[in-house]
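As you look at this complex, bear in mind that one protein chain is not there, while each of the others sits in place.
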Amino acid sequence: MATQVKKTPQQNAVTEKMTLIQAINDGMKTVLENDQMTLILGEDVGKNGGVFRATDGLQEQFGEDRVVDTPLSESGIIGTSVGLAVNGFKPIAEIQFMGFIYPAYDQIMTHVSRLRMKTMGHFSVPMVIRAPYGAGVRAPEVHSDSAEVLFTHMPGLKVVCPATPHDAKGLLIAAVEDPDPVLYLEPMRSYRSTKEEVPVDSYSIEIGKGNIRKEGNDVTVIAWGAMIPTVEKAVQQIERNGVSCEVIDLRTLYPLDRNIIAESVQKTGRAVVVHEAHATSGLGNDIVSVINDTSFLYLKAPIERVTGFDVPVPFFALEEHYLPTPKRVQIAIEKVVHF
Amino acid sequence: MATQVKKTPQQNAVTEKMTLIQAINDGMKTVLENDQMTLILGEDVGKNGGVFRATDGLQEQFGEDRVVDTPLSESGIIGTSVGLAVNGFKPIAEIQFMGFIYPAYDQIMTHVSRLRMKTMGHFSVPMVIRAPYGAGVRAPEVHSDSAEVLFTHMPGLKVVCPATPHDAKGLLIAAVEDPDPVLYLEPMRSYRSTKEEVPVDSYSIEIGKGNIRKEGNDVTVIAWGAMIPTVEKAVQQIERNGVSCEVIDLRTLYPLDRNIIAESVQKTGRAVVVHEAHATSGLGNDIVSVINDTSFLYLKAPIERVTGFDVPVPFFALEEHYLPTPKRVQIAIEKVVHF
Amino acid sequence: MENNFPILKIMDDQGNLLEESYREKLDKQLVYQFYYHMCRIRTFDQKAKNLQRQGRIGTYPPFEGQEAAQVGSALALGPNDWMFPTYRDHGAMLTFGSDMIRTFLYWNGRVEGCVPPNGKNIFPAAVPIATQLPHAAGAAWAEKRKGTNNVSIVYFGDGATSEGDFHEGLNFASVFQTPTIFFNQNNRYAISVPFDKQMNSKTIAQKAIAYEIPSVRIDGNDCFSVYFETKKAVERARNGEGPTLIEAVTWRTGAHTTADDPTKYRPQDQGKDIVEPITRLERFMKNYGFWNEAEITQMKMNIEEEVEAAVKGMEEYPKAKVEDLFDHVYANPPKQLQEQKDTYLELLRRE
Partner (left out) sequence: MENNFPILKIMDDQGNLLEESYREKLDKQLVYQFYYHMCRIRTFDQKAKNLQRQGRIGTYPPFEGQEAAQVGSALALGPNDWMFPTYRDHGAMLTFGSDMIRTFLYWNGRVEGCVPPNGKNIFPAAVPIATQLPHAAGAAWAEKRKGTNNVSIVYFGDGATSEGDFHEGLNFASVFQTPTIFFNQNNRYAISVPFDKQMNSKTIAQKAIAYEIPSVRIDGNDCFSVYFETKKAVERARNGEGPTLIEAVTWRTGAHTTADDPTKYRPQDQGKDIVEPITRLERFMKNYGFWNEAEITQMKMNIEEEVEAAVKGMEEYPKAKVEDLFDHVYANPPKQLQEQKDTYLELLRRE
């Protein structure tokens, strides 16, 4: 689909066609090569190369000492990473699926995110937590959660979520280079859905900056991660009816790029937010607030949110009904446009 | 403070003056007396009567078998309660402070809230989780968290939070009687701050219903729990300047009483939301969305949120700066009124 | 420690009894019961793998090689006991009384697969590892509180022992002396992670010492050891003597799930020396004169038919209802959820 990706300095660099997961793998390879203190920890990240092959080949290349299979113990993985991180290392901890991050929630909430605050910067926890999230791959129960809000609500952490291979590598490297702990969410459903040219060298995408994937005038559609393709399908359809849509890929979920949202909504006067997490206390509400705070007088219609329903992500026979569909996005766009 | 509490049928019943924590104690006593299958589990709930004395005297009255001191193990408390609940009991599990609920987050997220869905109602988990929350009592680190959003975002659970002794007992009994799991949040700071006449018999406050604490015309101020006194101080102050405020105590955080919010905002055209959790992904955003969804055309000014800052609840020397103050609420009210 | 927990075995690889005293306890009915259930769940398992390959169900975790552990333990239970399985224990679940159609449905992403037959206390398979251990302690505690002598059994793998909930579940069971059997299937791998990277102890049985819980390490491919040791634990639990931990050493012959490739992480000849449990029982049956070709042929035909019928039942099962997305989350759904449902159903109707 024709999108206008913001120019990055790497666009003339040597590139390779990669899927999103290859770009993640390549990003990790890059940081493991460039920084001896980085290491990867997680369940099945070693010989197996991760259940999705995100760490494929890395243990072979960097050794068992830097790509470490841990016990099946999420709190242990994160808790131990805290110790490693304060003592000079830069752990990239893999949580096999976002739905299995909950046992580590206490460690992330009470230590990863607070240690810098607690010690006024004396200790810090520069680590990256990677977690595949989201529904749509016919996975068993709990494997398809999209629980970003549990972390955007947690001061001390940053949260990013790439939608494309190019952003995936750049955000991963940025996350590793960031002195603060970063939760790096991976849209499972997009792991292998498309390929894109990705620079083979190291580069980073600034954390906290969204991306206008497509400019437009009538309505702003805001999404991230696996919802970007859904939004783009809806937009393609609806533009046939002469509605011009601006599509924003947030890329970073905390801190939100308030400017990109505000500027766009002040131009279009209308907004639709799309995410797959539940509506109630979902991040969509934050975006509604950002618009309320910055662009109240510009608004021509109530903001529409298209989200997963307020039910647990269902068993996969019904997951396509749980997830926002292009149709639902389309209806929402029509609703705000024809308000 | 003069407030207009909605009439309840119990208003002619025999009452006793109680603090909020006495009302909670009395509520538990009532349900333990009326239902043999209820039991209390938690750390120090027995002989010690709870670190705040919420369960004072209950073990003495009902025995070690119904008021049970457990090991120091939140996941164990909640996980075991799941087993008790599916097998006929009605556990009231105490989490000593809300900041210590995180080790049990996995159990609540993947089982307590989902078991009914998973078994199409064959099994259910009728239990109550009690947790004191919030800052302002000079407690050590992590003891002062206000993390309701982690639970309002969790389908399958209900979340309530009383602000007054009367509501405390009524909501506790309603929570115990509810067939779904309920998180019952207790505003620590209000435990002993005031006394109120509370019916000695059993009664319940409907879950999902807010309460108009004070009617007014110019602006709607929405809050709950320990923020109600803060709001009321601000309102008292500001009404001297001739601004008429409507104060809503939500009482239930999920499901939100959308009607009470919509009706009020449609009358006043202006809203201020006050809570002590962080702004980002805080429940205030949900309320902004409710207003956006229901009352867009009535709004005369952007909604203001007065919240805890996007920083971890600090060590207590600074906690009064973290918490919304009457002054900040006042400024917000002025801002929306003079927009 | 390993020496303190030798692997108990009643029958050796060749199907010979190592303790003749068991000879009399093994009447034909019992032996055929073992054989029937092991063949039945094996047939189910193979069918499921095939269905997955054909795209007729989703990702599937085979239990091949673990039939003795699952059948032996499930047969040791009484009808009112409680079972807390994992995603790999549908063999035990089927043996204990789960519906086969629903079991297939489960692996086809259908929530109906979690609903046990009425009166059968079978929990949905736990997907988050080890979370079911505290549930089993709680349900058993409830039985104890009610004054019954029902027990609970909870299944978990070697990998599960690393989670905090393993520890908290055992500790609660120990402190409250709940009638719970902690049944570990040590198949020596947690996906790709081998036993010796999961823990530094040589046995799982020794972990029970931390809680003063009696434990035993058994050959999990010997259905007799599994059955009789589980029976003992069940009896103790019924008699108010509290929980037991059983480590059944076994081997999954196949992949972790149909999405997994064990050649990536398991040495090629690892496990080759292990005699899988059905072969072993067949040897025993032949050695001890239990083998009746005609009966067995008939039995296998019946099983084939049952499994085929179950596949048919699964495939002809009424389509998943969108309403079910909404209707079972709460006993009394909040109004806003009702609205979400109505709006969405309205949209579907208009399409």
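Just so it is clear, A, B and C label the chains in written order, and each chain counts residues from 1 on its own.
Keep this in mind: a contact is a pair of C-beta atoms (placed from the backbone, for glycine too) under 8 Å apart; a residue touches a chain by one contact, two chains touch by 3 or more.
Since we're looking at a predicted model, the values are computed, not measured.
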Among the chains present, which touch the one that was left out?
A, B, C
Return the single residue from A:76, A:132 or A:165 that touches the missing chain.
A:76
Contact with the hidden chain (one of A:256, A:274, A:301 or A:331):
A:256
The listed residue (B:46, B:269 or B:302) that touches the chain absent from the view is B:46
Write down which of B:16, B:141 or B:197 is the residue touching the left-out chain.
B:141
Which of B:19, B:75 or B:268 touches the chain that is not shown?
B:75
Touch rule applied to chain A and the missing chain gives residues 65, 70-71, 73, 75-76, 78-89, 103, 106-107, 110-111, 115-124, 155-156, 158, 178-180, 208, 254-256, 258
Applying the definition given at the start, please give the residues of chain C touching the unseen chain.
1, 162-168, 171, 174-175, 177, 197-202, 206-207, 209-213
Chain B residues touching the omitted chain (full complex)
43-44, 46-49, 51, 69-76, 99-100, 102-103, 138-143, 279-280, 309-312, 314-319, 321-322, 327-328, 331
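FYI, only the chains that are shown with their structure count from here on.
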Chain nearest the overall Cα centroid:
A
From the C-alpha centres, identify the chain that is farthest from chain B.
C
Separation of the C-alpha centres, chain A versus chain C, in whole Å, is 36
Chain centre separation in whole Å, for chain B relative to chain A (CA means):
32
Show the residues in chain C shared as contacts by 2 or more other chains, in ascending order.
111, 127-128, 164-165, 324, 329, 334, 336-337
Chain B, residues touching no fewer than two other chains:
75, 103, 106, 110, 117-118, 155-156, 254, 256
